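Only one protein chain is missing from this complex, and each of the others stays in its spot.
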Amino acid sequence: MDADVIVVGGAVVGAALAYGCAKQGQEVIVLDGHDQDMRAARANFGLVWVQGKGSNAPAYHQLSRQSADLWPGFLRELTETIGMQVDYSRPGGMIYCLSEAEYETREALNKRTHNYVPRNDTRMVDRRELERMMPAVGFGPEVVGASYCEADGHVNPLQLLAALQRGIVAAGGKMLFRNTVESIEPGPRGFTVKAALGTYAAPRVVVAAGLATPALTDPIGFKIPLRSERGQLLVTERLQPFLPYPGSGLRQTADGTVMIGATKEDATDRGVTVASATTLALRATRIIPALASAQLVRQWSGFRVMPPDGCPIYAESAAHPGLFAAACHSGVTLAAVHAAIVAPAMLEGRLSTDLAAFSNGRFDVQKCA
Amino acid sequence: MFKSVREQLGKRSDMIVLVNGVETPAWDGETVASVLLRVPGAGRRSPVSGTPRLPYCQMGVCFECLAIVDGIASTQGCLVPVRPGMRIESQRGPREISR
Partner (left out) sequence: MSYDVAIVGAGPAGMSAAIRLREFGASVVVIDEQPSPGGQIFRGIERNASSPVFPALGKDYQKGQALAAAFRVSGAEYLPSTQVWQIEDGWNLYLTAEGKAQRIAARAVLLANGAQERPVPFAGWTLPGVMTVGAAQILLKSGGMLPEGKVWIAGAGPLPLLYATQLLNLGGRIAGFLDTSTPPRLSALRRLPGAWRDFGGLLKGLRWLRGIKRSGIIVRGFSDLRAEGNEHLEHLTWEMEGKRHRVEADVLLVHEGVVPRIHETLALGCAHHWNDEQGYLAAKVDRWGESSRKSLFVAGDASGIGGWLAATISGEIAALGIAGRLGISSETDRLRKRAHLDRRRKRALALRPFLDAMYPPPRNRLPDDVIACRCEEVTAGAIRAAARNSPADPSAVKAATRCGMGPCQGRQCGYTVQALLAEVHGLPVSEVRFFHIRPPLKPVTLGEIASLEKADRAT
């Protein structure tokens, strides 16, 4: 055996799980893919977000909330070990409403979510209150108000990924880059993982390869249904700090740049389009007209990893115990629970009890029928 | 740091521009970046560390000549020829956006 656990995929989901496993004293090898592979953390908007998440899926909502609450401690511990700074803050977050209709829809959604949250920290703020909260911002005439949730925050997702990868190494794990996994073969005493640079064996394998996950798990009868959704994002030049709260689709980073995102598209190529830039720029300048003078520095696209119902999948193969899969589109928000809850649950065989709502079995049509 | 050949020949300047509010002679054909090099302390300050910077490449690839030109921030000074009465202001640190 080469390790206790092999994690397939070294991006933000795989790295958080590997970091969690390594901190449990496990010997961990992370097999990462090609440079050009998708890494959600490199395309990510950077919200550590609660409001609106899983508005029809209480377990997902609660998991997001639990993660957001664990985040400050998770990050402190991670950054203290490696001596690296990660920009993170949790001032609460806004979802802006550009019409009475948007405002009412959002209010109704908040009420629905209130039914299953332990404390009510999300409320609608009207335009006057919004202006009081953000005196340096001139809002556009269409802005009616916003939904404000105290539990929301934001982080630099690029620093997070770099920190997690260093954290794995600091905890005794190995990051093996440019080592794309080709196949996983179950054997009597564990798994053999064939990758570009070698073959590795371990009693446990966690597949967190994003959209490439099904291609590795399906051939051994472990079905992980996923679809991809392209999102395009914009970032501006550095501006003086003026926007104290992160918002859905609009936030100012610690560096001063303003991020604007993200579209939801069916496209499968990694291109960017002027049409999408126009849509994004239009909405941002409707919220804050002065942003019209800010210069765009970069536009990029990434793919959301989407399970059919939008909720995360944490699953162990029934046929091959010890083989796990983790797939979700909110790897940044969920990084804290991935490290602190999901990884230990995998190691201790508690996935089916503690995180049953996230099993892949929920997509099994025959079982549901 | 730089001086016009024609000024050395005793010729009068072609126009007046305002650099941080101060009337400054300028020459036909020169760019905003050229003016920033002639007026002490007119350069930008880095939005990262605040250190002073002056135009470096003059051909649109270094972005060291960013200035506020007639109220428009982050203008690439090396691409903009001077015009009489033009208002040139130093861009110090990250730019502000108006309220």
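So that you can tell them apart, the chains are marked A and B in the order they are listed, and the count of residues begins at 1 in each.
Definition applied: a residue touches a chain if its C-beta (ideal position, glycine included) is under 8 Å from a C-beta of that chain, and two chains touch if they have at least 3 such contacts.
Not measured: the values here are computed from a predicted model.
**Student:** Could you tell me which of A:76, A:112 or A:178 touches the chain that is not displayed?
**Tutor:** Looking across A:76, A:112 or A:178, the contact with the absent chain belongs to A:178.
**Student:** Looking at A:21, A:57 or A:291, which residue reaches the missing chain?
**Tutor:** The missing chain is touched by A:291.
**Student:** Extract the touching residues of chain A with respect to the undisplayed chain.
**Tutor:** Listed in rising order, the touching residues are 32, 35, 42, 158-159, 161-162, 165-166, 169, 177-178, 234, 236-237, 255, 260, 272-274, 277-279, 281-282, 284-285, 291-300.
**Student:** Identify the residues of chain B touching the omitted chain, counting contacts across the whole complex.
**Tutor:** 1-6, 8-9, 27-31, 34, 37-38, 43, 46, 48-49, 51-64, 66, 72, 74, 76, 78-81
Rule of thumb we're sticking to: only the chains that are shown with their structure count from here on.
**Student:** Would you mind writing out the residues of chain A in touch with chain B in their complex?
**Tutor:** The contact residues of chain A facing chain B are 136-138, 237-240, 242, 256, 290-291, 293-295.
**Student:** Can you list the residues on chain B that touch chain A in the complex?
**Tutor:** So the residues of chain B in touch with chain A come to 47-48, 72-74, 93-99.
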